[in-house]
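What follows is a single structure, written as structure tokens, with notes after it.
With one protein chain removed, the remaining protein chains of the complex are shown where they sit.
Here is subunit A:
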Amino acid sequence: MEIITDKVFANFDQSLKEFTSSGPLSRKEKATKLASQIDILSLTSNGMAYLYKQSAMLDKAGIFEETVWSEPDKLVPFLVKGTLKAGHPTSSFEILSELRILRYAQGEDVHDAISADEAQNFLEEAIVHNLEFALKEATEETRIKMTERELKKVFNLFSFIMSEVDLVGIYEKLVVEVQLICAQRPILTRKARELITLVKRRFDTSGNTENDQNMNVFIDALFQPSDGARVHSDKDAYRSFIEGSDESVLQSEAESMGRYMNATGLVSGYHAILLRKLVNEFPDLVPVCLDLNDRGIAEWEKFHKLVSNLILETVSFDNCQCIYGLARMLGRNLFSRTPVRSALGNLRKIRVNPQVEKRILKSLVNPDQDVTALQYLVGGTIKVLGQPLGVGQGNNPTCQSARGMSMWSQHSPAKLIDMIITVATQNNLIMRFENYDLVSNQLGKGLLDRMDYNLDVVSVVLVPHLDKIYNEMMKLATGRWDDPHRWVNLAMYGQWIQVGFASCYDYLSNSILDFRGFTRIFYASFHPSYNGDQKMAFPNPLGIFITNNNGVMLGFHAISLLRVDKSPTGEIRAYFLNPNNEGRQDWGQGIRPSVNGQGEKPGESSLPFYQFSARIYAFHYSSLDVKSWLDGVPEEEITKVEEIAKESWGKSYFWNQQIKLW
């Protein structure tokens, strides 16, 4: 199969001729036929090299006209994977697109819109996001989704790219990627673990550069978080090592593991073995092992019996990541709350509904055989309670549900546990919207078409129900005079949401109405310099415009504004939860949300306040309190925001300068 006949090249040339000589009307059809030749050529290395030679010429001949690939400077490296997995002809076009970008990166051809550096950077990012292809280690999910032939094409593409580009940049990007992911302390650590494992196996990290050192912290956290684990890497060997160790050895093991856990947010299976041993025989070492702060230690001392039971019932080799959640939960003093203790007690005793059990097991990759779905669910609950900002939506269009879980975990943990219990036992959920009781099982489909199970256990349980209820609320509130979220947010998230609601989009005139007034309210409500230095008490569900790296409008997204504060450098920044967990974002116009280094708590994203302000279209506020602050917002500040907005997503709308009575 490696050698392809001249006939294939001749066919390609023939289709190419037909394509270039076709009129504009049949171009698409001719392009599809040409794609079938690209498909075949991309199966072999000499075919790929041939395509590489032709790629820039094909680009100029207009093969990407009227397709998503038409403007190479607007392509998003993060999206490459999805297109490659979509099958022919989409994947064939994507392959050709990468090849032409490689030519631009190598300076073999020139494109007006993309420089060689930009092209190089695009390819490096594409490789970082497609390591499974670059390293020929497709994940289970990918193997199920793609045919062998498609996989072969894509493997072939990446080995071609890797043989042409310099890999140093990629290693650096990988280290940064791992750091960024872990800095956000996601509940679901699968992606971080996969990346770290891949780097460990495929790159030489033994050097002494800063990158090597940084990377090794993460590698050690997973594979050798202590001296004992370094020597006894086998699971059973480590267990017998622990059994035979004295207190001083256990102490140093506990310190080491606690430190790695706190530094990375990652927990290894060894940690689970050690912690169970300590709970049983050396309880005084538990706070060390969990690297607890003072509040956490006090909490442990007060509730050590309950917490010990919880650990012994829940923590296992595979179900180890919840140890970090537990440490954080102790630090949040959640056990001191009576409702939380009662609800947790209830959760430990439930019988999980078989449908829900199926969903839970489906979300696990390599579950311990003797650990039940309930144990995983309790572990998952601990994680959500310990890390409210680590909730993510995965590859699902369910930012609303993720935002809700995060909010309840922060402000109503017992209510969240109750909700988990209801759904886990009944596989059903009731919420109220105005005068209707919405029963999720009686509702039609939500936004979710087919759930991506790459999600944490609690999300897997709750999201299908929350999603349906949210969607039904939206349906009931649609057709009123304003954005349905004005009513839905209150019902969906609870009493923490302010009744006042501002949206710059006017439903009746289909335009952006009084954006200046809108921005003034936002500043007067949340900017500490103009609202009398008031802090936000509760998260605020916001709607934002998502833009690409050129500021072009892509769509809408739900996030939560958590707080507005001075950053370490004295800049006023908005700190928010972005449930899509995507750290490396570029929203264009120099607006790049950061996830660490600007005073963010783990899981927060942040932006300078004015930049943030230029991307929002709806928020809640206190319509009574805001009145006294409105006049104090400087006009030039509003103008600055307005200009950024108009230059980006604003181009997609008509702007109405009329003043609105807010």
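One rule holds in what follows: a residue touches a chain if its C-beta (ideal position, glycine included) is under 8 Å from a C-beta of that chain, and two chains touch if they have at least 3 such contacts; residues count from 1.
In the analysis below, contacts and distances are computed from a predicted model.
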Choices "assimilatory sulfite reductase (ferredoxin)", "ATP-grasp domain-containing protein", "Spermidine/putrescine ABC transporter permease" or "Glutamyl-tRNA(Gln) amidotransferase subunit A" - which one is the UniProt name of the chain not shown:
"ATP-grasp domain-containing protein"
For the chain not shown, which residue from A:Arg149, A:Lys173, A:Lys302 or A:Lys640 touches it across the whole complex?
A:Arg149
Residues from subunit A at the interface with the omitted partner, ascending
1, 4-5, 7-8, 11, 14-15, 22-26, 29, 32-34, 36-37, 39-40, 43, 86-91, 145-147, 149-150, 449-450
